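Here the complex is missing a single protein chain, while all its other protein chains stay put.
Think of it as A, B and C in the order they're written, each chain with its own count starting at 1.
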Amino acid sequence: MAESQPRFLASDNTSGICPEAMETLLEANASDDLAYGNDRWTQLASDRFRELFETDCEVFFVFNGTAANSLALASMCQSYHSVICHQLAHIETDECGGPEFFSNGSKLLNVGGDNGRITPSGIATTVTRRGDIHYPRPKVVSLTQATEVGTLYSLDELRAIREVADRYELKIHMDGARFANACAALECSPAELSWRSGVDVLCFSGTKNGLAFGEAVIFFDRRMAEDFEYRCKQAGQLASKMRFISAPWLGLLDSGAWLDNARHANAMASRLAEGLKDVEGVELMFPVQANSLFLELPSRVQQTLRERGWTFYTFIGEGGVRFVCSWNTSPELIDALRDDIIAALASSGR
Amino acid sequence: MAESQPRFLASDNTSGICPEAMETLLEANASDDLAYGNDRWTQLASDRFRELFETDCEVFFVFNGTAANSLALASMCQSYHSVICHQLAHIETDECGGPEFFSNGSKLLNVGGDNGRITPSGIATTVTRRGDIHYPRPKVVSLTQATEVGTLYSLDELRAIREVADRYELKIHMDGARFANACAALECSPAELSWRSGVDVLCFSGTKNGLAFGEAVIFFDRRMAEDFEYRCKQAGQLASKMRFISAPWLGLLDSGAWLDNARHANAMASRLAEGLKDVEGVELMFPVQANSLFLELPSRVQQTLRERGWTFYTFIGEGGVRFVCSWNTSPELIDALRDDIIAALASSGR
Amino acid sequence: MAESQPRFLASDNTSGICPEAMETLLEANASDDLAYGNDRWTQLASDRFRELFETDCEVFFVFNGTAANSLALASMCQSYHSVICHQLAHIETDECGGPEFFSNGSKLLNVGGDNGRITPSGIATTVTRRGDIHYPRPKVVSLTQATEVGTLYSLDELRAIREVADRYELKIHMDGARFANACAALECSPAELSWRSGVDVLCFSGTKNGLAFGEAVIFFDRRMAEDFEYRCKQAGQLASKMRFISAPWLGLLDSGAWLDNARHANAMASRLAEGLKDVEGVELMFPVQANSLFLELPSRVQQTLRERGWTFYTFIGEGGVRFVCSWNTSPELIDALRDDIIAALASSGR
Partner (left out) sequence: MAESQPRFLASDNTSGICPEAMETLLEANASDDLAYGNDRWTQLASDRFRELFETDCEVFFVFNGTAANSLALASMCQSYHSVICHQLAHIETDECGGPEFFSNGSKLLNVGGDNGRITPSGIATTVTRRGDIHYPRPKVVSLTQATEVGTLYSLDELRAIREVADRYELKIHMDGARFANACAALECSPAELSWRSGVDVLCFSGTKNGLAFGEAVIFFDRRMAEDFEYRCKQAGQLASKMRFISAPWLGLLDSGAWLDNARHANAMASRLAEGLKDVEGVELMFPVQANSLFLELPSRVQQTLRERGWTFYTFIGEGGVRFVCSWNTSPELIDALRDDIIAALASSGR
């Protein structure tokens, strides 16, 4: 690989479709089937989710994460209600106002918290700060698991949040853009990490787990899912050829690739962290608990890395950079990045 | 094929991905690439559209037709404006309020018209009926080409509509769910059938033409496309792995399959019409000009056909049935349907 | 009065504030009071409504009818639901898409029906026509009492509509722009004409009854009113100096003017109908049951009347004209109009 060619670690969405998902996609393409989710693949995949989560949950497939989170939140509150989330939450920082658009105006109330995690006391403070009708009434807590900065909520932390949510009659939404990575890292079952810890609605990302497109919105309380299929349809999120979302999901779930892919991605992030841990001048910004790694790097070093083809995001307002590993990130790529970082630091005079 | 197995003619969205699209999909999966449309496939496909339409148009890829039409319309008017469309238009009858949702309230003003086509006089009457602020001001005419009932607007009809649109300062949106079928049937170039006939924004469907997902929203006046990428993002229509929409589109366009698929589907609809033309008791509801065919059939006949595995939609309020042919509809399937219709009619005592 | 001066019969909103309402308005202005409805006037007026309706209803004051109806409907359904109403209903014809805007996209499903009234069978047909997710699910029936064409639903008709609404799990909204006129004409109590006949939410107009501004949105089932005050606030319908809406309402209710005003207006419409009943060439378009009267008049006659200062609306698509009487319409004005109509008809050669 020539150095000018891109080497992708900017996000887990630069990877393609994993073999297990591709296999069922091709199989689903072998014959015609009914549209709008009335096909056999969608039925099978939904049942498979119910097995995985060990409960009779309701499952909906939508195209992407913006829609999954926004539609779920819109179904959990009205326009004059509000959603409590971390100030670094994706719904706040990277959805271009999607949640506000789908809900017709629900405000996101930002709270701080170390390592991208909100805390019970942060929630309580936010709920009790205002109680008048001039401010939108909080109805939902939105958690990201794994968080935007690659950290995790433990089961205990989730249960403590459920407790405060109960006290203030709040529902809990989980943005599971990297839910599989969280399951893998915490060695928890999907059930433990969702409804058994108090999550009401989970948006489980397939795109970041090895699909081309497609997130599953999972309601653990079926009453909350009433007419959600109409909501999806109206909002442009009902795929006519839905089997091309659900069949790949079935491939992921049946083969266990959903978990293997996540474990691999997590391992690659750990490998990078390990490889850099004794390097002088390299500081991790957050604990590496899932598949992302954040470093503060001098801008000259960032520049050198870009010249060598590495793609990565800078972390707004922090001067840091983010690397995200995926199901197809190779150890060789990780080691090459480590070497390039070390070399760039050395030549930058640190 | 056993008679109890489904035989799909309900819609062109029960077919899968055509070989030409699958080939580039697989190719796009061979290596990682940038997200959110910054990949090379999206660039190539967009350029290919500009060649096809012989103009420097702006192209956006979204997931499905609900979104394509709704976002395009929302960008062409404000919430207190209105859209003139045929009372049988898909945006009116089958989008569950999608256009109203995306636009935050724009009203669809329904007009009648033979064979699913609106006329210049229908438009003029609608625009001039009200001129006060208690009624939403018409800003857009939405045409479906081919129409919901499988008919076509001729170039002359389109130009006459453009003329009345100019008189009342209306923009023209074309729902091109079956635009390829229209090009094939009319033997017109895409340019002739769109901007050269006065269309401002075209929603060109890939899903019905052989893709898994993905419609192209094409703005012929680039100024009208300002910030449309933000609109797509906010509304959950920016695919992170966009190359899995754009690469299949490139496959369709480069190979000419977009037109071949459409020609084939049209031919199959004609074959069915031809096969039934001398059958007593069979009446076509509309001229068969593209890939759909509408028949009035006694309910006992409909019942028999369903029992033999045929899937089809009934046509609301008309007692009719709809058959739609696709890129992979075989002559054998068409002939089998013809035979089954004839047999069912005979045994129903007509 | 010189003939060139305007003589107002176009609508009951060209009249001003009636004396009883003005008296309490002035009284409320005599001293400062708390804002946002925490004043004593708002409390008193709300209690007075509960007495009038003989039930523990929830009452909210908003600025105008567009908002009252739109907010009420938005609280009764979600954006992917729909509202069944008469094709002549004000919410359909004269709110510039207000209901769709406030609800973020709920579609109004129009039904016909003689004399501006929808029927149980019209409702049933509309609900059962579609049952798929591609069409917004009906959730609400909206009735206008008195109707847009000055007719009335009898108690029996209302109960029959409640029955069909129960069958299909629909809620009933009543647009009471002229609810007082209906109570007066039918000699029914407000309770009989609303919740006892199955109405869930009533928008009771004060503006047309003698106020400057202000409608009461009345929920007979308090659970349906949950957080409605937040909805009003967010939507710009929470008056800071709310006492200037509620105090005039109290004046209307306490004095009985709400009913006297309505009776007077109805009587004036009857007087006009009576005065024209034997006039050749004059045809009532609808029975005169409340305070409006619709006539078909030749355009030359209409022109003559306008030149003599009469203000009135033409009735869209019917070639008719509408006269509406108000709390301050005088018998002399009515008689002068009758004379002018007769004279204009005579000189127009009929």
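Heads up, the rule we're going with is that a contact is a pair of C-beta atoms (placed from the backbone, for glycine too) under 8 Å apart; a residue touches a chain by one contact, two chains touch by 3 or more.
What you see is a predicted model, and the numbers here were worked out from it, not measured in a lab.
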Residue touching the undisplayed chain, where the options are B:Thr42, B:Asn69 or B:Asn104: B:Asn104
Absent-chain contact - pick from A:Asp94, A:Glu192 or A:Glu296: A:Asp94
Per the touch definition above, residue among C:Ser46, C:Gln145 or C:Gln237 touching the missing chain: C:Gln237
Selected from C:Leu44, C:Ala67 or C:Leu109 as touching the chain missing from the view: C:Ala67
Residues belonging to subunit B that touch the chain removed from view: 36, 78-81, 104-105, 133-134, 136-137, 227, 229-231, 233-234, 238
Touching residues on subunit C - with respect to the absent chain: 6, 8, 10-11, 13-17, 22, 28-35, 62-67, 70-71, 95-98, 101-102, 104, 207, 212-213, 230, 233-241, 244, 311, 328
In subunit A, positions touching the absent partner: 79-80, 82, 93-98, 100-102, 104-107, 129-130, 133-136, 316-317
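The working rule: only the chains that are shown with their structure count from here on.
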Chain closest to the assembly centre - both centres taken as Cα means: B
Chain pair that, of all pairs, has the most C-beta pairs in contact: A-B
Rotation in the CA alignment of subunit B with subunit C, degrees, nearest 5: 180
For subunit B paired with subunit C, centre-to-centre distance based on mean C-alpha positions, whole Å: 42
Intercentroid distance (Cα basis), subunit C paired with subunit A, Å: 50
Interface hub residues of subunit A, defined as touching at least two other chains: 104, 230, 233-234, 238
